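Heads up, one of the protein chains got dropped from this complex, but the rest are sitting where they should.
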Amino acid sequence: MVAPGLAEIFYYLGFIVVATLVPIIALFLIVTPRDAKPSPMKLETYEAGQMPSGRGRTRFIIQYYPYLLIFVIYDVVAMFLFAWALTLRTLQPPGSGTWPILIFMGVLLVPLAYSIHLASQRDLW
Amino acid sequence: MAPLQLVPLISLAVFGLITPPAGLLRGGRMRLRPAPYLGILGLLIALGSISWFILVNYQPTALGALRFDLFTYFFGGILIGTSTLVALASLGFTKGDPNEAPYYGLLLLSTLGMVILAASQDLVLLYVGWELMSVPTYALTAIKKRDVLSNEAAMKFFVLSAMSSALLVYAISLIYGMTGSTSLVDIRSILVNIAVSQPGVKPFGVIALVLFIVGFGVKMAVVPFHMWIPDAFEGAPSTISALLASGAKLAAFAAAFRVFIFGMGTFQVDWYSTFAILAIVTMTLGNVAALMQKSFTRLLAYSSIAQAGYLLIALAVTTPTNTLGLAGAIFHSLNYGILKTATFVAAAAIATKLPVTDLTSFNGLGKRMPQTAFGITILFLALAGVPPLNGFFSKAILFTGALNSPFSWGPYLAIAALLNSGFSMGYYGWVIKRMYLDDPADASRLPEPRSYTRILWLAVILTFAIGIYPQPWISLSQSAATSLLSIVS
Partner (left out) sequence: MEPLASFFGLSATLLAIGIYGLATKRSAIRILFSVELIYNAANLNIVAFARLRNPPLVTGQVLVIFSIALAAMEAAVGLAIILLAFRLNSDIDLRKMTRLKG
């Protein structure tokens, strides 16, 4: 049995209403009150009241980007390690969690080494 | 010691992981290309062990969240088989490509995801398999890094596919909230009387069903969510289009069969008629749009949408008492996998020799590239369902399943599918007529790359073999269909 309040019709009706109405209302809110008179000034990028000068884009130093990507993927792996560390003492029989985590780390190390090798190859980027 | 049933999965995982680093060994004075052959070796080991399980040692077992029944083995065989065809056909295309080794590694990992998808009986594992199947295909679609079209195809594919995965997780969360379990077996038993015991949660189930249909539908090419298909298939390398059209789509169908027919089959909501409407709309729109295409790959893309409509019939008509439609769909998946992969390989063969692949350049192709033209003719006839070829039998079983269904609209569905099947002969026949009867602007003979024609001949032989002697395949798919609905402990 799920929590008792869940069974009430109100909540799923609210769900449907919210999920359908919010996009529709928001679309209308954009379209209706707006005054469609584009002028060169309006189409400029907003820069705190100043006239924008130059391009907004600067050159991005790409050589660290592959390491960032590797980090994005590998930092979530720490969660699995936390889960493993929390349950390590309670696992029965003792020590049965060791081999799975070693295999897990081994599986992760192969692509890690490969991706670090690729990240160091400047001409690929 | 790991159980023997895991051998195909472990083979795909191990070879998929070591193939990209092995590609670094290339170069030097030795003209060694270890990566493609390692990849193909992994696929062949997986294919061999799966056929061994079907032929010699078939014993339905459940290993945690994985379930190894005949359905898993049959679909696993189809999926690994199509990936093997794709890998073999890519040998010529990837030669000299700096990304050759990652190409095969990603192909194997994507195949692993597909097989997990077909084998999972737990929503957590189903989602992991879904992502493992999808994410490598984004990278594979964009594998030609400097090609604008390939990148645009990958971008469109990525946006819709990421949306489908996100909605799938939302659907899983609702189902989990309703039943408190992620195992499809538990969900099936809890949903039996949920309408009576907790009438308030039924709408959550309906929302979850709709989100499941959207999530799976993007990959299955169901019509309101089909927009990415023609663009992605045209921009991606043709061999990867073959993988997306056959492997990824069939794996999504396998997962949908598991979730809808097994997991939610006991949920008392009439989703059967929803699928019937979707099936009719999908096949009709696919066929009509295919008739209007000027490019060969786009024609193939719309024809694959139409074929998805035929497969959807199985979801509409399968009940515990009527598994004939499901058996037909499983058999049709086998034929569709062979035929679609091979037609895209033919498209790849033509694309390497002709600068443009619009249909006017197909004029007189029967004289310019006789092997390819013959292959396309046979494959198209089989896709349209001409009697002695394999497509006829699977379609016949599928449509009979629709006729036998307990629903009043069953016969209409069968008639619609039959009309569409005849209608599709229009554009298939048009291409064949162009290849053999029209005069080309330039009648010079073109060389045909060996790596593509091998696959075409293999597919043509399989088409005839299954078509002339379909009996073992029919009985196999019928037992696969019944095995899907039985509970294995």
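Lettered A and B in written order, each chain numbered from 1.
By our rule, contacts are C-beta pairs under 8 Å (C-beta built on N, C-alpha and C of every residue); 3 or more make two chains touch, one makes a residue touch a chain.
These figures come from a predicted structure and were not determined experimentally.
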Note to self: Out of B:37, B:52, B:176 or B:464, which residue would touch the omitted chain in the full complex?
What the structure shows: B:176
Next item on the list: Tell me where the left-out chain touches chain A, residue by residue.
Entry: 1-3, 5-6, 11, 14-15, 18-19, 22-23, 26-27, 30, 65, 69, 72-73, 75-77, 79-80, 83
Checklist line | Contacts of chain B with the absent chain, listed as residue ranges | finding: 123-124, 127-128, 131, 134-135, 138-139, 142, 145-146, 148-149, 151-156, 158-159, 162-163, 165-167, 169-170, 172-174, 176-177, 180-182, 230-231, 234-235, 293-295, 298
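Rule of thumb we're sticking to: only the chains that are shown with their structure count from here on.
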Checklist line | Chain centre separation in whole Å, for chain B relative to chain A (CA means) | finding: 29
Note to self: Going by the contact rule set out above, which residues of chain A touch chain B in the complex?
What the structure shows: 1-2, 6-9, 12, 15-16, 107, 110-111, 113-114, 117, 124
Checklist line | chain A partner contacts - residues on chain B that touch it in the complex | finding: 13, 17-18, 20-21, 24, 98, 177-178, 180, 198-201, 203-204, 207
